[in-house]
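Input: one structure, supplied below.
The complex is shown incomplete by one protein chain, all other protein chains being positioned as in the whole.
Moving on, here comes chain A:
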Amino acid sequence: MTSLDEMFARQAHRTPSAPAVVDDGGTLDYATLDARVDDLAGALREAGVRADQPVGLVLDRSAHMVAAVLAVLRAGGAYVPIEPETPAARREAILTDAAATVCVVGPSLAGEVRAAGRVAVLPEATPTGGPPPASTPPHPDQLCAIYYTSGSTGRPKGVACTHGGWANRMRWMQERHHLQPGETVLQKTTLTFDDAAVELLWPLLVGGRVAMLAPGAHRDPRAIIDAAIGHEAVHLQFVPSVFDLFLETLTDADVAGLTRLRSVLCSGEALRPELVRRFFARFPDGVSLDNTWGATEVSIDSTYHICRPADGLADGASVPIGQPMTGNRVTVRDARHHPVRGGDVGELCIGGVGLARGYQGDPRRTAVAFVPDPDGFGARMYRTGDRGAQRPDGTLAFVDRVDHQVKIRGVRIELGEVETALRGHPQVADAVVLALGTGTKHLAAYLVPRQAGRCSVDDVRAHLRTVLTSYAVPTHLTVLDRLPLHPNGKVDRAALAALPTPGSDDDALLAPRTVTEETVAEIWCAVLGVDRVGVDQDFFATGGHSLLAVRVLSRLRQAFGLDIPLRLIFDHPTIAASAAELERLVLADLEGAAR
């Protein structure tokens, strides 16, 4: 068994001058990247990083980020990815939970990290004293990364991933897709999603080239398509909600331009047959579509289904999740872990080499989720919390969840975590959170204030933004005098779901005042699925989220015939502000044309 860094180092030795990573700053070949990794790994060892030790990694997507991931591994540590835009309180909570005393961080956040008592190492760092002390090659059970996911009690869970599990996942990728030296994979997924590790590590272990999508551009399907064409990507990965936008945005010219594309992988949430149908309409042959399923707790993915056109015509909410990847074992079990036979529905449990060590520093949760696997001697299996069934032909199908975990645009959210965060606000006495909508879901929160009439929705929302990941901040907040209850005292969730959306019946909405505002308002209403929006209302407080912002943007681009940056809606989140900025852009465009 070989560790991830050893696999990369061997590849660098085999193909030193082949391109390894390309970003806006240029291309690094394998030898240069390997030397960069050596330097930073030396600096990390000097900073005290040792085997199995978590190291914070707070960097935007770039060649630096790739080098930092590999350097943490070479130093023997495990990287803990955190997005630079994460609220400081949440960032600190994660670093504290992981006990990460050293962080690789850009200059802008280095001061903050040091002020919290941690060692900040810049990505350009080199060791100060002679050659760095060598570290023992990592053991397969040693940690390579800690990935934080939502936890139902409000405390995030750090999944402690291992070299052996991830190396197996990367090897499967190569068995299935045979990436050739020099071929490119687009690194478009944010590093805090474990799928990003596949885009980043798999190519570098086998001589491929990783092309880094610009920071922030992962929300923009146009930018993803342009990058895939420009870098001649052969492989792309999506969560289904972004895959939907990708297919929606794709033009005939784009399909013709994706000359090298061979494989697309969808994972993270249930893949709807409709998306498969649209994929095959665009790519009738020559490009494969895999639906993969699994969990961070078992090395990213554990099963795969190679989609066929017939999957697009099938009934049902989602296409099959298929069969286990090499080294994985999936069984369907009841609550006492007896196997369920004959195609009945039960909890999907995964055993095999992919298992994580558990939840970092959390023996209690680990003992609940990682239980003895009766099919292996002294082995464990992970209870996924996903319910599914085995079909007569042996393929597995996902059915639903056993608990209150939901997926919002592919991100795991425990409703309990959001409820705990809401109750943490001094004005809130009680709260219930629901995931509403079919297809793409959104979160709706229902609050009972401590004192009637003394609860500011804006204050509560601002509080949530400081403690939760952006996906977990509910789209709608409704204040109630009390929660509706069933006769047995349990909250009547159906009654909550039937309440009207807040603000929808408000007569005080400010109407559009200019032609530009009218145009923007029409587009917002169509995308948000509402009749009216006030021109001073915040897009993200009226049902909007980043994927809908992309839809608004593509319609604005058509309506105004301009290349409008995606930042527009994030920087100018009201109709009035967006309209003013659009008028400025139109004028600048006209002046540019006249010159």
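We adopt the following convention: contacts are C-beta pairs under 8 Å (C-beta built on N, C-alpha and C of every residue); 3 or more make two chains touch, one makes a residue touch a chain; residues count from 1.
As a convention for this text, contacts and distances are computed from a predicted model.
Q: Given the choices "Ferredoxin", "Cytochrome oxidase maturation protein Cbb3", "Antibiotic transporter permease" or "Protein mbtH", state the protein name listed in UniProt for the chain not shown.
A: The UniProt record for the chain left out of view names it "Protein mbtH".
Q: Check each of A:357, A:441, A:463 or A:476 against the chain that is not shown and name the one that touches it.
A: A:357
Q: I'm checking contacts with the chain that's been left out. Which of A:101, A:152, A:323 or A:501 qualifies?
A: A:152
Q: In the full complex, which of A:379, A:399 or A:586 touches the chain missing from this view?
A: For the chain that is not drawn, the touching residue is A:379.
Q: Which one, A:3, A:86 or A:142, makes contact with the chain that was left out?
A: A:142
Q: Even though one chain is hidden, which residues of chain A still touch it in the full complex?
A: Within chain A, the residues touching the omitted chain are 46, 48, 50-52, 129, 133-136, 139, 141-142, 151-153, 160, 335-337, 357-358, 360-361, 363-374, 376-380, 383, 385, 402-404, 416.
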